[in-house]
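Removed: one protein chain of the complex. Kept in place: all other protein chains.
We just call them A and B in the order they show up, numbering each chain from 1.
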Amino acid sequence: MAAFADLHVASTDQQVLQDVFQTAIKLGFDWLAVNTFLTDLKGKGKKGQQQNQICQPEPVELTDQTRQLLKVEGRKVRQISRLTALLDDTTNTHKLVSPEVQAFDLLAVQPTNEAAFKLACCTLEVDIIVLNMTEKLSFYIKRPLVNLAIERGMHFEILYSPAVRDSTFRQNTISNALQLTSVCKGKNVIVSSGCEKAIELRGPYDLSNLGLLFGLSSPQSKNAVSKNCRAVLKHAEARKMMKSVVGVVKSSQLSPGDQWILDSKRPLSALPQTTQEIEQPPAKKGKT
Amino acid sequence: MAAPFANGAPNSKLVFEKSSFDDPKSSHERVLNTKYFTHNASIILPYSSSAAQLQFEISEIQDQQVTYLIRDVPVHQLVDKEFIEAFVKKGQLYILSQRRHIDTHNCAAVFPTGHLLLHITKDTYEQLGLEGKPSVFSSLKPTKYVVDIDLKPDSFTPGRKGYDRVLWCLKDRLGLTFDLLISWNPHDEKICASSVSKFFKSKGLVVSPVPWCVQTQWQNKVRTPVLDSTVVTATEDACGRAEAWEWLGAMACGIDLSESCADNYISTLSCPTPSGSCPRCCVLSVSGFFTPVTTKWLLEKVRNEVESKQEKNKVPWGSVTFHGFQDSPVSVGSREHGFFQEGDNLHSFLTFCNKDYWLYSAYGHHDLCQ
Partner (left out) sequence: MTGDSEKHSYLRQVDKSPAPYFYIKTSLEYEGRGLETDSLQLKHVIMQSMTEVFGQVGASDTVDVLKLSASGEALLRVPSRSFVKLWGALTLFGKYNGLPCVFRVQQVSSSLMSLSCNSRTWDIPAMS
């Protein structure tokens, strides 16, 4: 199984993030994504450059206590940057391919109406579609659109921390989640926290049980915090490579850990450039 | 409406066996011999007074059965030829990775049969280049693989293609390291069990002995269920196996049953009926890394306690429970084990003074129990 991941930590305050990370690591999460929320894709353009500047979040400095914990357990935590853009209308989506947006590891959109949802499912090159589940959805989630999005390897996200915060949110989250999971049959769903405080975080096994209340089966709900999150990250990696299956890396830029590729006796590696496969058949590059 | 999540609760299994230690076909030896890794043993002895003696004996055997924790062992050390010749092929070697969660991380284990088992994630498997099988608990698209390497054959030696390939794959490339729990029973009495620690120290690794943690609790004036080894389902004269099982659990967890009754607001768990009164009940718990040698010894001790004919300290029955590691890659023998929401694999002996015993084996959702 893949490591447990929480792909949506909503807080932006360093102090709070340290706290959240410590709790999350204690609970068993290995991959954590800090979200930057973008309310408007417009901005930058006619009125001036400063408006709506998107900048990469600072990496979270782990506290000594957290480091100690990781050291004892021999674990490594991966920090991921993520951008979620609110999608009000279908214009301005070109902004999503701009370099400063692409600099984020993960891209997510939050469509608020049917046209935006359709656009997100059919054409946008993003990894995650997140719906505001705390309110009644203003549109129906249509199966063909969802199927198309699944085919394109995109994932739908359910945020649970609003459900912890407020009982009305809880009711809406559960009813919207049930609607979503019945349409997508539990496929390609990830469950993330969207938490603003450490106390709102829940453990991975809690979530693998909570998924059942969202209409997932038990293997599906465990996958929603592990395997599917890995798939999201792989999708993001592939998206950055554009539509390719093979990436080419210069041998001089190979990371030290991958230097063995050059040493293998395979004639291919004698070439100045070497191939690195993503997501595809196991172990081919290891064969001598 | 009432049960929208009917299949939600983990599908755990409880196997109950009733047999006698005198029965030549009794499976208790086999079970304990193939339960390679045990984390905790909890012993429950009602009516007993000689637990201090038992505690003393435990501390004595602890000195003989030393286990070690070795930090950050590169996994290729385990296929080192010198290591295989000295420890894998001779004596009995037990190795288990520690602090790795089997459902999310890479895990490793070595059994006395000479097999090195690696449970690895898809990402690691794709880069490793060794042949393996998808885990039996994975779905259509597996994310966990099991690589099984037999270390014992003579052909597994440097210079041979198979060995060189394994060594090359495990060495240098991925930097797979584990914190390992190691225990080795020498084949020869002249050899000290600690030589395995010397070997790893000579490789520059940090080796520390793993102490046992012994806890004894006395519960006074306990109500104990009346049990008869031949009565499995509850009757008016004796409690059944299900009731006994829950009672044993309650004792092991230190739950006070004296005040609870069926109409209590806080807890409705109470001692099953019929019950007897027992002045003192001893609950002894030992944690560490135990191999079959220790578990068999402990079972023997409990049996002695129960079967001793002295009228003075008569113990009609007693129990010992062996908790396996939740993250162990196997439960019994080579049967694959995993962790879903729980990773139970435990064996509990309830022994009677007439040499009958009840064996409860509880397994979690991810176990291939039949």
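By definition in this document, a residue touches a chain if its C-beta (ideal position, glycine included) is under 8 Å from a C-beta of that chain, and two chains touch if they have at least 3 such contacts.
Model, not experiment: these values are computed from the prediction.
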Shown chains touched by the chain that is not drawn here: A, B
Touching the absent chain when the full complex is considered, from B:62, B:334 or B:354: B:354
Option from B:230, B:258 or B:304 whose C-beta touches the chain left out: B:230
Contact partner of the left-out chain, one of A:57, A:203 or A:219: A:203
Where the unshown chain meets chain A, residue by residue: 72, 160, 163-165, 167, 170, 197, 199-203, 205-207, 209-210, 212-213
Chain B, residues in touch with the chain not shown (by the definition above): 2-3, 5-6, 8-20, 22-23, 25, 39-40, 42, 69, 71, 98, 101, 208-211, 213, 229-230, 232, 241-242, 245-246, 248-250, 252-256, 265-269, 285, 287, 321, 323-327, 341-342, 344, 346, 348, 354-356, 360, 362, 364, 369-370
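Here is the rule we go by: only the chains that are shown with their structure count from here on.
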Averaged-CA centre spacing for the pair chain B and chain A, given as whole angstrom: 38
Residue ranges of chain B in contact with chain A within the complex: 5, 7-8, 10, 72, 99-101, 103-105, 121-123, 125-130, 138-139, 141, 143-144, 165, 168-169, 172-175, 177-179, 340-341
Interfacial residue positions of chain A with respect to chain B in the complex: 1-4, 28, 30, 72-75, 205, 208-209, 212-213, 217-219, 222, 226-227, 230, 257, 260, 282-283, 285-288
